[in-house]
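Notes follow once the structure below has been shown.
A protein chain is absent from this complex, but the other protein chains hold their places.
Right, chain A next:
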Amino acid sequence: NKDLFVLTYGALVAQLCKDYEKDEDVNQYLDKMGYGIGTRLVEDFLARSCVGRCHSYSEIIDIIAQVAFKMYLGITPSVTCNNSSKNEFSLILEKNPLVEFVEELPAGRSSLCYCNLLCGIIRGALEMVHLAADVTFLQDRLKGDSVTEIGITFLKKRDEKKYRGKK
């Protein structure tokens, strides 16, 4: 039963809105919290899902969409690749359990990214497997767009040689 989780998330966002006037601050805080969760959640994910080493960014995105999202949120976003150098991807969420009970953003909060926690989680998780990425909401149903779209851009890998050289 996800209700308690969804309600807790809602209460969290509502409280952050009371604490911070600017939308950017709330967004940043959600991202930071998500980052902390992501760094821990990734080990749980790796321990339970037994996925092996990935050989391309698109493999990683597929695993995030089809295994991780399924495991933790019960949904499977679809994946698109946004550029020819294959390092920018989007996850399209048809359904988003976190916003089940949210009708619309309150007045004066039009740039609030309600689910920014998810962006932080993905960013934190990727960083723990030594992949730097920028994760943001490109489209948001709550802001009037037709779908919710999370954009993931892989930045240059750190320590690439160290982790490629596995015996």
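A few comments on the model shown:
Rule of thumb we're sticking to: contacts are C-beta pairs under 8 Å (C-beta built on N, C-alpha and C of every residue); 3 or more make two chains touch, one makes a residue touch a chain; residues count from 1.
Following the convention adopted for this analysis, contacts and distances are computed from a predicted model.
UniProt records the chain missing from this view under the protein name "Trafficking protein particle complex subunit", selected from "Geranylgeranyl transferase type-2 subunit beta", "Aldehyde dehydrogenase", "Trafficking protein particle complex subunit" or "Dolichyl-phosphate-mannose--protein mannosyltransferase". In the complete complex, the residue from A:2, A:32 or A:48 that touches the missing chain is A:48. Between the chain not shown and the residues A:11, A:71, A:129 or A:155, the one that touches is A:129. Along chain A, the points of touch with the absent chain fall at residues 39-40, 42-44, 46-48, 50, 53, 128-130.
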